[in-house]
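Contents: one structure, followed by commentary.
One chain of protein is taken out of this complex; the other chains stay put.
After this line comes chain A, so read on.
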Amino acid sequence: MVAPATLSLRPCAPFTSHQHKLSTFTSSPCPLTVHLLPSTAGSKLASSLALKKLSYSPVKALAVDSDRTDSPEPAHQVKPKRYYFLVANAKFMLDEEEHFQEQLSERLRLFGERNREQDFWLVIEPKFLDKFPDITKRLKRPAVALVSTDGPWITFMKLRLDRVLANNFEADTLDEALAFNPVDLKFEKPQTWTAPYPKYEFGWWEPFLPPVSNSSSA
């Protein structure tokens, strides 16, 4: 089960996993939950991010969107959930493929507009990769995965990105699914930059990282 501190944050954040979308936790008002952020998240970055995310979607997680018909389930019952992912090296996913940012932002905007909980994340060096030796042996590191509970969307993203490997797995909790090994990313400046505009800023992916993860303290 997820740590209580993180759970209390969930209901008003747009990126709660499905199984937590229920009313059980909606009683805690958003502004307060900020203070409940586990310090294990550590970095200033994580907490400032969490703040940003909270302010992004003022809606209560209670709102169940019409096209998601999962039947309500009490949050204390742990039922494994399936996570679909695409993975490739970080350079491809975050640097070369930077216009990918537009798509993720577009989706996050839409979820906000329609009171849908976020169900997709970018995970840098995800721990679940250990379960996929066939993938890791073909993968440059550090790797970045796009993870979602929405299988068809991942199928679509595979069509778009093409040069990525795809698979899926089950996990009991969101934290477990999105656990990662901390790593510092650095990208060389591109040798030729043909665009008449600047690159998206380093770190554009931060709004899409997992909300809070205990694994980062490891």
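Quick note on the criterion: a contact is a pair of C-beta atoms (placed from the backbone, for glycine too) under 8 Å apart; a residue touches a chain by one contact, two chains touch by 3 or more; residues count from 1.
Definition applied: contacts and distances are computed from a predicted model.
Peer 1: The hidden chain: which UniProt name fits, "magnesium-protoporphyrin IX monomethyl ester (oxidative) cyclase", "Rab GTPase-activating protein tbc-8", "Exoribonuclease phosphorolytic domain-containing protein" or "Mitochondrial import inner membrane translocase subunit tim9"?
Peer 2: Hidden chain, UniProt protein name: "magnesium-protoporphyrin IX monomethyl ester (oxidative) cyclase".
Peer 1: Among A:Val164, A:Ala177 or A:Val212, choose the residue that contacts the chain missing from this document, as touch is defined above.
Peer 2: Checking the options A:Val164, A:Ala177 or A:Val212, the one contacting the hidden chain is A:Val164.
Peer 1: Please give every residue of chain A in contact with the chain that is not shown.
Peer 2: 87-89, 92, 99, 102-103, 106-107, 110, 113, 138-140, 152-153, 155-156, 159-160, 162-165, 192, 194-198
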